[in-house]
Each structure stands twice: as structure tokens, then as C-alpha cells.
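Complex shown without one protein chain; remaining protein chains in place.
Here the chain labels run A and B in written order, and each chain numbers its own residues starting at 1.
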Amino acid sequence: MALLEVKNLGISFGGLRAVDQVNFSIKEGQLYGLIGPNGAGKTTLFNLLTGVYQPTDGSIMLQDKLLNGKKPAQINRAGIARTFQNIRLFKKMTVLDNVKVALHNQVHYSLFATLFKLPSYWKKEKEMDKMALDILKVFDLEGQASVLAANLPYGKQRKLEIARALATNPKLLLLDEPAAGMNPNETEELMQTIRLVRDRYKITILLIEHDMKLVTGICEEILVLNFGMELAKGTPSEVLNNPEVITAYLGE
Amino acid sequence: MNGMEKKGNRNVLIKSVIALAAIILGYVAVYYMMEGGILSRQMTSLIPRIGINIILAVSLSITVGFLGELSLGHAGFMAIGAYASAIFTTQAAGLPGFLSFVFALIIGGVMAALFGVLTGIPVLRLRGDYLAIVTLAFTEIIRSVINTMSITGGAMGLSSIPEYANYTWIYIFGILTILVAVNLKKSRHGRAILSVRENYVAAEAMGIPVTKFKILAFTVAAFFAGIAGALYAHTYSVLRPGNFDYNKSIDILIFVVLGGMGNIPGTIVATILLTYLPEKFREFGDYRMLTYALALIIIMLLNSGEMKEKIKGFFRKIVPQGKVKPKKLQEKKGEH
Partner (left out) sequence: MEFIEQLINGLRSGSIFALIAIGYTMVYGIAKMINFAHGDIIMVGAYSLYIFIAKVNLPPVVAVILTMLVCTILGITIEKVAYKPLRKAPSLAVLITAIGVSYLLQSLALLIFKATPIPFSSFIEVPALQIGKITISGITIVTFLVTTVCMILLTLFINRTKIGSAMRAVSEDKQAAQLMGINVNRTISITFAIGSMLAAIAGILFISQYTSLRPTLGTLPGIKAFVAAVFGGIGSIPGAMLGGLLLGVIESLSKAYISTELADAIVFGILVLVLLVKPSGLLGKNRIEKV
């Protein structure tokens, strides 16, 4: 069964069609790649999927539930989490607290328990700490749990973004250029972590990446966007051999 | 595992007992300093004002420090609490004093919170810096409405309000405000509020209902401003519309900014000092506003990234390399 089903999706800004007639579906457990040249509409597509923008036409369904018109917070609760191309951490909060913010909808206690530090506060906070540390361990960040997010080195900030998104317990995880700015070794390590995360948490991942080699190495299916429209779709080898894709990437 | 949990519970218990002891000790200490003549008469008479200002400043910290939104309407919410409670106690003469005051405090807080929700809803669902100007406008409206209504005594104000409030009442509510602020900060609700300040877009993407938490923070702050107003009315027994103007809001803002925006102990210290010093140095009264204005600008400029770098660069020049221990600095930053 398809986890995510996108049909005829499109958005206009003024006269500009930033995304137009995009169709694709992601199966449960898949690692799906989204590629395309700069300005092809990849991040815009992410913003549509997460409710930052409302589509002008088309539909987005997550497990047969329509997501059109929902706000970002609602979409997150419905099961889609994301990272940002330009890192958006809660900079003046600790690494641990960054993840604990994302646990907001997983662990509940009342405002009353907060204000008077009732036993449920202590119990649930402990539970949250444990959950957050478990996730941080996956990304080798547990040692820096009490460091301010702003003071992490760049590569670790990118990892923290993924850890934070994962903490919202998503069905579908959207990663916007997770390896941007990393060196080849770091990138390789990150890709292994992503695969591990998918298997361990049994989630589905949609990933934007610039590096063709990388995407084709890790993803099972790929969608290529160009000028906001679908250029090609299929397995890595199909896409790589598509003459139109080659033209778009290498120029005439 | 079970043993560790027990140990954890014991730690919580010990911490709570220590906190309680400190609260009681603080109360007794200030009480004896006042009664035993250790504090000057001037200082003793300032104690209620300091307490009320602490309630105002700590509650404003929730909006400005935690949520990162600027409210210039704190004096307006205080006015609502003051007038609502005073009208109640002067009209409800039949009730015994204690009960009447308890009701008055609740009425003052709830009315202020209600107005907080009413002003918060149109503004806080928007992005952008509208809150400052709307709350400023709100304070002006409240003042002009109080000035024209007969139940509030118009420009003459209200007088002979029963003096129900005293040191004990103010101390209790001061502690309550501080506890609420401190507890809030380290909770899932508080983290949600902080995350809105840190990055609105990311907070939303992590499933935080941003508008809800903005309104929550703003309303809690308004509630305690209302309580502070009720305490004020029943301490000084006289209310004038002019008590709650723009300058009062700025005064409270100064406490919060000088205290380190969201740093509760800092805010308390700043409030005590800035309530005491102007009284001590009355001869410079004319320069108080000027000093406050300069303080606001300078603190903001010094806090900005650009200035920080410049200052760091300056110190690097005068302090030879290697003497500053970067590791320690990092640890300090990590505490937060």
C-alpha cells in the first residue's frame, strides 16, 4: 500500500508555476529520492507536503487521509516530519531539549502538573529524557546532550536536525539535503545512519540530495524534477539512463 | 533500575524540602529585618513595592524572555487587576476581609487574563511584531476607558480601598509567580514556548501548536500582572488612572531586560536594585528615564552578535593568546 500519494500537485506564486502537475507515490518502508537542478522546486515540494505552503491544485494523501489545507503542526501530528536545508535548530536550547521539544506530542502531562511539579511531571520528564537520549545515541550525540545546539559543529547540527525530526515519531521523514556541506567521509557515514534509521524505526524516508551518485546509491526509487515539473521517475538505473535527465544535468 | 528510581525520587524529595526551607527562611529573614529595625524605615516601606514589582517583572519575563514577544501592555493588565479587585472589595462590604480579598485577587487575575486572551487572539496568530504596538494601544484604551467610567471613579480614581494586602500576601504571591515561571521553563509546555522564540517555523514543523502556546504564555503573564494590580490596590488603597501608564510598562520592561530576559534570578535582582536605587538617589530623579532609555539601547547593542564579536576581538588583542580557557567558556555556555 502506498504511504504517500501525491496527485497533480501544483502551486503558483503570482504568475510563476513553482511546482506543476507532480505525481508520485511512496510505498511504506521505501527510501525515495528527490533530485533536480537548483530551483527545480524540490524544497517547494517539501513545503507543500508539510503545510508551509498550501497547494493551488492537486492532492496529498497520507495513508488515504487528505492533507490539503492542514497546518504544519497538524501535518506533523499526522505523521510527516522534516529537516530544513538551512538548518533551523532551537539554537539557544540544549541538544537534549531540542529533541524533547519534538517529543511534545509523544509524552503528555498537564499544565497543572507542570506548574506544581506533581509526580506525573517527574515521571514523564524522566521518560522523555530516556527517549531523547536513545535517539541521540543513534546519531552519536548523547555525549553533547547538555551543549547548546548553536555550539555544535556544523555536521552535528545537521545530525541533530534529523534526530529531532525522528523524535516526533513520523511515518514519513523528509530530509532536505542532509549531507549539504559535509565531506565525502561524513556523507558516507550519514547515509549509513539514514539507512539504519529507516530499518530500526521502520519508517519511510523521502530525501532531497544534490549528489547524484549518492542518491542513486542509497535510494530505491527516484523522482527527478525540473522547472517544477516531473522529468523522470523510476529506479536509479532507469533514471540515470534517461536521456532527458542527462541533458538537464549536463546541459545540451 | 528500581533502586535508581527510588534514589531519583529521594533526590526530588530532598530538593523540594530544601526549596521549601529556603522559601520559609526568606520570609522569616525579611520579616525580622523589617520588624527588628535592621532595614531603614525607607527600605521597609519599599518592601511591598519591591514584591509587587517582582511579580510584574517575573511574569513579563514569560512573555518577553521565554516567548520572545514584546508586550508593552503589562501596566494595562495591572490596571485591570487593580480596578476589578478594588471595585469588588469596595462594593462587597458584607464579606469578611480575608474572604473578600481572596475573591478580589482571583477576580483581578482572571479579568486581566481574560483581556490577555482577547488582545492575544487577533495578534498572536500572526507573524510579525504587532504585539508591541497592539499592547501599547491597549494600555492607552484601558486608561482612557478608566478615565471616563464612573464605576472606576474617572480621573479622580478610587480611594479608601481596604488595605487587605500586607507583606505576607505579597510574599506568597511573589513566590508563586517565581515558582510558576521557573517550573514552566523546565517543562514540556515551557520548552514549547521557548521553541517558538527560537524558531517559529521549526517549532511548527515539530508539531507544536504555536498560536496556542503564544496565547498561553501571554495569558499567564497577564494573569499575574492582574494579581500584582490587586495587591497594589489593597496595599496603597488609592488608585489613579495615571498609575498605569506607558512609563510603568517601560519600567517593568527595564527590570526584565536588565535581568537578562528570561533569567529569573537576574530579573529579581534587577527589580530589587532598580526599585531601591531611584528611591535612594531621589535627587537624580530627572535622569532616571534617560538612564533607563540608554540602558535599553546599550544592552541590546552589546548583546547583538556583531558587537559581541567586536568586543571579543578587542579582548583578544589585550589578553595574550592562550590565557583564556576556551573549554571553561564552553561549559558555561552549555549550562543555560
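Brief remarks follow.
The definition used in the following text is that a residue touches a chain if its C-beta (ideal position, glycine included) is under 8 Å from a C-beta of that chain, and two chains touch if they have at least 3 such contacts.
All of these numbers come straight from a predicted model, not from anything done at the bench.
Only one of B:Leu72, B:Ile178 or B:Ile272 touches the absent chain when the whole complex is considered: B:Leu72. Across B:Gly97, B:Pro122 or B:Gly242, the single residue that touches the chain missing here is B:Pro122.
Of the listed positions B:Asn147, B:Ser237 or B:Asn263, the one in contact with the omitted chain in the full complex is B:Asn147. The set of chain B residues touching the chain not shown comprises 64, 68-70, 72, 119, 122-123, 126-127, 129-130, 132-134, 136-138, 140-141, 144-145, 147-148, 201, 246, 250, 253, 257, 286-287, 289-290, 292-297, 300-301, 303-307.
The working rule: only the chains that are shown with their structure count from here on.
Computed from the mean C-alpha positions, the centre of chain A lies at a distance of 39 Å from the centre of chain B.
Taken together, the chain A residues at the contact with chain B in this complex read 50, 52, 71-73, 76-77, 81-82, 84, 88-94, 97, 100-105, 107-109, 111, 114-117, 121-122, 124-126, 128, 146-148, 151, 164-165, 167-168. Across the complex, chain B meets chain A through its residues 8-9, 12, 16, 179-180, 183-184, 187-192, 194-195, 198-199, 201-210, 216, 330, 333-336.
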